[in-house]
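Shown here: the complex without one of its protein chains, the others still in place.
== subunit A ==
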Amino acid sequence: MTTTTTPSAAPAIELKGISKSFGPVQANKDISIRVMPGTIHGIIGENGAGKSTLMSILYGFYRADAGEIWVAGKKVEIPDSQAAIAAGIGMVFQHFKLVETFTVLENIVLGAEDSAMLRPSLARARRELKALADEYELNVDPDALVSDIGVGMQQRVEILKALYRRADILILDEPTGVLTPAEADHLFRILENLRREGKTIILITHKLREIMEITDTVSVMRRGQMTATVKTAETSPAALAELMVGRKVLLRVNKTPAQPGAVILDVADLNVTDDKGVHRLKGVSLQVRAGEVLGIAGVAGNGQSELLEVLGGYARATGRVTMNGRPIDLTGRSSDGQSRRRDGIAHVPEDRQAEGLIMDYAAWENIAFGYQNDARFRRGPLMDHAAMMQDTVDKMGRFDVRPLDPKLAAKNFSGGNQQKIVLAREIERNPDLLLIGQPTRGVDIGAIEFIHQQIIALRDQGKAILLVSVELEEILALSDRIAVMFDGHMMGERDPATTNEKELGMLMAGMTGDPGNVTVTEIERNLAHAGTGTKV
């Protein structure tokens, strides 16, 4: 790593004593930070630690209640994003702000036109875009429609937008959240190029790996406060995790070898065609035994969601599925979430906010969700609210859901606690098979540790677990067998003890053959196209 930092230079950005509260919640408490020019400065913290608030203040979305902002040695006021851009600050949001029906070029010019007539602006932008692309390896087709290009490409457009506006300081908010691993690596190469050219980058993330890989300095935030700023080279993931969570965290999952028993779930030749006539699952077959975790790896949108939906009972399919040896109806009237639950299948869905929970329902109402027909929640024709409340208090206590307030609406819990509510509901039902999709997406480190332990504990009780995750690390950590999906096919199975990320990456990209004959770049190129049917 080369840095062009000179110790005497003024910080590119210096924040002094920034505070901001929303109602009773203090999102930022007296935060001071110095970001040196020509460095990549990571800001890490759990969800709700105040990272995004701090950056929104820097970008002019919020006014700080107290504190000062200094850019390149000068005190500045940033009342709105125009002022931030004028000060040379550019921002790449987690959710892109692009007009889908415009071309790349039009998006870049949008809001920065030179005159009322568009043509000269576009011509100038085209020239500059060419220069920028050569300088930073930021290749995009200027005439492609934004809706036609992939997510990684759209992010490059966002970066180009900031550079076109002469940003010297680039803030990226959770940039890899939407990217495939290969796209993330490409992004990091771009960031390194930017640093080499003297740009300053602030990278906001909750992923330790990214911090360790790319940053020069890292600041840790916890509960609205800046708890530490350290040189990345002088710290370790474990130390950072402890600073983030406030206690020691196990980053590795402790587990003993699986003791697989009888076949619980047997899937043969499963086919799904969606409403638009796209063939989503193409002859998928798999088995899950009692006491083992079958992990399904793959780039998002290669049929994993459909597999879970079919097994969860809310998508139609053809094929043969047996559960405990009994065939399951895949199309008829009785094929719904209710009958699946009766068959002993519990399901933690991929998207807890859209599927697993009713966000406006209180925790105690959500605890019966999917199980509203259970005898224990029934009292004559009415629902037994007292029983639901009692059940909720028990489960929230056992799964350490915070705050322990059963009357709080689901939407007011953090992501990790929402996931714990879903998990508590599904696991405590004592199912034979647990379907679990993206168990730790958007979940804090502390909660990830807990959720992983619960999954392994359930396995050790002799339950069958089908795990779907786009996080390869998670698949490798939890699975006893790994199956890879690509374009609706099963690419094959691997043993987590003997496989590696390269081999899995090949399968995820739809490539077969000897890993020794394939270069990493080739895999990456194929991976970038693997998620074309992106649904998640």
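Here is the rule we use: a residue touches a chain if its C-beta (ideal position, glycine included) is under 8 Å from a C-beta of that chain, and two chains touch if they have at least 3 such contacts; residues count from 1.
The rule we apply is simple: contacts and distances are computed from a predicted model.
K.L.:
Given the options "Dihydroorotase", "Nucleoside ABC transporter membrane protein", "FecR family protein" or "Sarcosine oxidase subunit beta", say which is the protein name UniProt records for the missing chain.
P.N.:
"Nucleoside ABC transporter membrane protein"
K.L.:
Of A:D173, A:E365 or A:D391, which sits in contact with the chain we cannot see?
P.N.:
Only one listed residue reaches the unshown chain, and that is A:E365.
K.L.:
Looking at the full complex, which residue from A:P142, A:G224 or A:G356 touches the chain that isn't shown here?
P.N.:
A:G356
K.L.:
Quickly run down the residues of subunit A that touch the omitted chain.
P.N.:
Contacting residues on subunit A, toward the hidden partner: 21, 23-24, 312-314, 336-341, 347, 349, 351, 354-361, 365, 368-370, 372-373, 378, 381-383, 385, 412.
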